[in-house]
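Below you'll find the structure, written out as C-alpha cells, and then a few comments.
One chain of protein is taken out of this complex; the other chains stay put.
And then subunit A:
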Amino acid sequence: MDKNFQEEFTQIIKFKPPLYKQRHQFIKDLVEKYRPKKVADLGCADCSLLRMLKFCSCIEVLAGLDICANVMKEKMHTLSPLPVDYLQPSERSLTVTLHHGSVAHKDPCMLGFDLVTCIELIEHLEEPELKKFPEVVFGFMAPSIVVISTPNSEFNPLLPGVMLYRHPDHKFEWNQAQFQSWALETARCYDYSVEFTGVGHPPTGMEKAGFCTQIGVFVRKYPQAGESVQSEKPTEAVYKTVFKAVYPSLKDEKYLQNAVISEVIFTAQIIKHRLMSKREEYGDDPERKSKFQPSMDCFSDYLGKLVVEKNMEPFISGNEVYIPLATIFSFPKVNRLCGTFEKLCKLIAGKVTLSSDGSAVMFNIENEEN
C-alpha cells in the first residue's frame, strides 16, 4: 500500500522526480503513444496510477485489480466522477471498475483490454502464483501490450539501508539477467515480443548496475483475438467488484439531450435578449465594440454575420419572440453537439417550446417582467 510514498522518503535524494512518479510517467507516455481504449492495472493498490490515467482522454475503460480490498477502498472514492463531470459531461465515455482478486485467477472481466500494467507487482507473488501469472495475463487476458516493472536487485547496494529486499513483503528481487530470461521465455511462450528498459538511472560510473526499476514492455505479435475465440475461454467470474463508476458522457443519450436542450435554450435566450434590448434601448448606448480581447466578443460578431442570411433572422410577433432553429443550429456549440439538424430536432422534441411549424424556438414575453 505504502510502497510509493515510502520510497519517496528514502530516495528523494537520489531520484528526482521520485521513482514512483517516474514509473507513472513511463506508463502515461506509453498511453500517449499507443492510445489504448481499455487499460487494466494489476496490483493497483491505492489506485494512484488509475487516478492519473483517468485524465487520459483516449481511455474509455479503466480497471484495477488488487488482492487487498482495504487498500483499494481507502482512496477509491477519488476515482468517482467530480461534480464538474456531471455539469459538463465529456465527449468520451469512461467506466472505472475495481476488482478484488488474485492475478493467479482468471476472470472474464479482464478480457478485451488493450493495455495491462503490472507495476511493482510480480515480486510480491508467491512461487505458485508467479507460476500461474503468465498464463493468466498473457494466455487468458492476452492484451495488445503488457508492461511489467520490478526492482533490479543489482541496484540494491546503491540504496541506503537495503539489506535483503526493498520491502518486507517482497518474495524475491531479480537481477537484470533473471528478469530478462523470465520475460523472454514468457514472451516466446505466448507469442509476444519484449523490449527492456527502466526508470531510475544509475549514478555515473555505475552504469553496469542498470536501472533501479527494470521494465519489460511486451507487445502481442498475433492480431487481436476475435469474439469467437474469447467466448471459448472459461467465463466464470471469480473477482469481486468493489467499486464501479460510470462517468457521465455525451455518448449517453440522456446527457446529450440535457446538454443540447440547455445549449439551445441558452443560445435562444441570448439572441432574444439582444433582440429585445435593441428594441428597448436604441440610441441609448453608443458603441459597444470590443477592444479587450478578440476571443471575448466573438458571439456578437458572429450574430451580426448570421443575421444577414435569409430566413434565419429572429423576429418578434405580438407577445412572442421567434428564434429559428436554423440560426441556433449554426452556432458552433450546438452544431458540434448535434451533428445534424435532424438530430437537433429529434433531441429537443417535446422539451422546448417551438413555433407551430416547428421551425423556431418560441418565447412568450408577456409575463417577462416582475
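In the analysis below, a contact is a pair of C-beta atoms (placed from the backbone, for glycine too) under 8 Å apart; a residue touches a chain by one contact, two chains touch by 3 or more; residues count from 1.
Basically, contacts and distances are computed from a predicted model.
Engineer: Out of "Prolactin", "Septin", "cAMP regulated phosphoprotein 19" or "Piwi-like protein 1", what name does the UniProt record list for the absent chain?
Structural biologist: Of the names offered in "Prolactin", "Septin", "cAMP regulated phosphoprotein 19" or "Piwi-like protein 1", the absent chain's UniProt record gives "Piwi-like protein 1".
Engineer: Have a look at A:Pro160, A:Gly205 or A:Pro223 and name the one touching the chain we're not showing.
Structural biologist: Answering carefully, the residue with contact to the hidden chain is A:Pro160.
Engineer: Could you tell me which of A:Gln88, A:Ser193 or A:Ser359 touches the chain that is not displayed?
Structural biologist: A:Gln88
Engineer: By the contact definition given up top, give the residues of subunit A that touch the hidden chain.
Structural biologist: Those residues of subunit A that touch the unshown chain are 1-3, 5-7, 9-10, 16, 55-57, 77-78, 80-84, 86-88, 160-163, 166-168, 258, 261-262, 264-266, 269-270, 273, 281, 284-285, 288-300, 368-370.
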